[in-house]
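A single protein chain has been omitted from the complex, and every remaining protein chain is retained in its original position.
Labels A and B are assigned to the chains in the order they are written; within every chain, residues are numbered from 1.
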Amino acid sequence: MTLGIEVSELRLRFGEVNALDGLSFRLDGGKIYGLLGRNGSGKTTLLSVLAAFRRQTGGQVRIAGAEPFENAAVMRQICLIRESGDVYESDYVRTVLRTAGELRSTWDSEYAQRLAERFNLPPRKTVQSLSRGQKSALGIVLGLASRAPVTMFDESYLGMDAPSRYAFYDELLADYTAHPRTFILSTHLIEEVASLFEEVVIIDRGRLVAHEEADVLRARGVSVTGPVDVVDTFAAGLTVLGEQRLGGTKAVTVYGTLEPEQVRAAKMAGLELGPVSLQDLFVHLTSEAGNR
Amino acid sequence: MTVLKHLARGYRVVYAWFWGLVALVFTGLMVSLTIFGPWVVGTGESSAWGLVAGQAPAWFLFTMGIMLATTGLPVAVANGVTRREYTVAAGIFTVVSSVLFGLLILVGHALEILVYRANGIMAALTEPYPAPTLATFGRGVLQHLAFMVTGYLIGLCFYRLRVWWAIAVTPVAMIPVFAGNDQADVTRFGGVWLVLAVACAAGVAAYLLARSVPIRSKKA
Partner (left out) sequence: MSFDERSPIYHQIAEKIKRDILNGDLGADEQVMSTNQYAAFYRINPATAAKGFHQLLDEGYLYKRRGIGMFVSPDARERLRAQRRERFFSDVVGPMVAEARAVGIPLDEIIQHLEIKNKDGGSRDPRD
């Protein structure tokens, strides 16, 4: 089941702050998407609007062609797991899972049981007595077992230790393969999860910075290193995201794919070309200095 | 319907605890009554059950109303339920709870009459025993309804509004409680309608507050 998600000119104001500032993009659905942005870039706000947790102050959201806010047909197909967890703190773990089963028509309770065991969640403990990692794991169970056609994790896995996070990645891939649906994972720590994404949406200050296939983005950054004046001449006219200087040597990060003749020219001029990791590209695209 | 079932499943445990506690106190009173005589209840009061189950169930439902708003609503929305669906289900659940509690109060009276008769207390009462009529039943149900709706409304005020605003509107939001306590005399025709009207107004106010309420992140 694939539900397309379309966001156009989306705005959300909190008093003086524009958490979302004219954000537009389109997701076909049925893929694993990475939503990347720094802290405070508007990731949680965006996901909260998509999940109908709050209403935007301007612009449009369409999920499967319809506005999600207070739309029963759309809302029951969406599941957002926020880092803080939208569960009742005094409830037992098993009560939380039972509640999801009672309210969600797509819920798979056997799968939930299996996941809860895998993540060592004690069913007879209350939510407030869980460790941070266990709370995150509870969120993972709620999200995966919801089998919601649009399932979103808002940094909800960052509180877990490495083995649990890897268990989450494994479960995510396995369940996505068995039951294809739309997943959106938001994060500001990219290196570890990037290989899970098919497409990546980068936002900053409530605006879209990039929306690309992850592999396309990986090919998009080039670092150019060499003598200051040679680098400057070469980089003139290119999109430079960031630069560093050490004595007479300069390194710039160029956004975009170089043409073969550009590569040749760079080598002729004695410049060193290198790849840029997705994480570095993200840092450059969203840093204060990286105003394109 | 699924939301209503969910509420019924979730709250039946709390309700059972509450009535278990009430039954325990009541049983204690009845036992002492049969041993030590009617003076245990005190003068001026003829029904021990009236003491135990007079105000407590209403205030209990008031707190249940608060819970329905502050913990139930966000969890439901997070599970893909619309605010409207939840408010309708919570409304029906409020009516069902009020009627259920009204019936249980009747049952208590019936039991008390049996105990009184068996021990010859009925004849010794200085005040007449408040006979459980349809009117007292109706009065109870209305009172419960008013209290629970008020709880829901006040819970929503505190969930949705800034705390000072919520405190400021609380006296107004409490109107159904005052009305429910003093005016729900079914023998006086106007009283019934007044309580019903005020409770409905509170319900509408609650829906207006609920229908666009943002489900905030706990940290932010």
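The criterion applied here is as follows: contacts are C-beta pairs under 8 Å (C-beta built on N, C-alpha and C of every residue); 3 or more make two chains touch, one makes a residue touch a chain.
None of these values were measured; they are calculated from a predicted model.
Undergrad: Using the touch definition from the header, name the shown chains in contact with the chain that isn't displayed.
TA: A
Undergrad: Which one, A:17, A:189 or A:219, makes contact with the chain that was left out?
TA: If we include the chain that is not displayed, A:219 is the one touching it.
Undergrad: For chain A, which residues touch the unseen chain?
TA: Residues of chain A in touch with the missing chain: 31-32, 166, 169-170, 173-174, 176-177, 190-191, 194-198, 214-216, 218-219, 275-279.
Heads up, the rule we're going with is that only the chains that are shown with their structure count from here on.
Undergrad: Quick one: in the complex, what on chain B touches chain A?
TA: Residues of chain B touching chain A: 2-3, 5-6, 9-10, 71, 74-85, 211-212, 214-220.
Undergrad: Can you list the chain A residues touching chain B in their complex?
TA: Its residues touching chain B are 44, 48, 52-55, 69-72, 75-80, 82-88, 95, 98-100, 102-105, 148.
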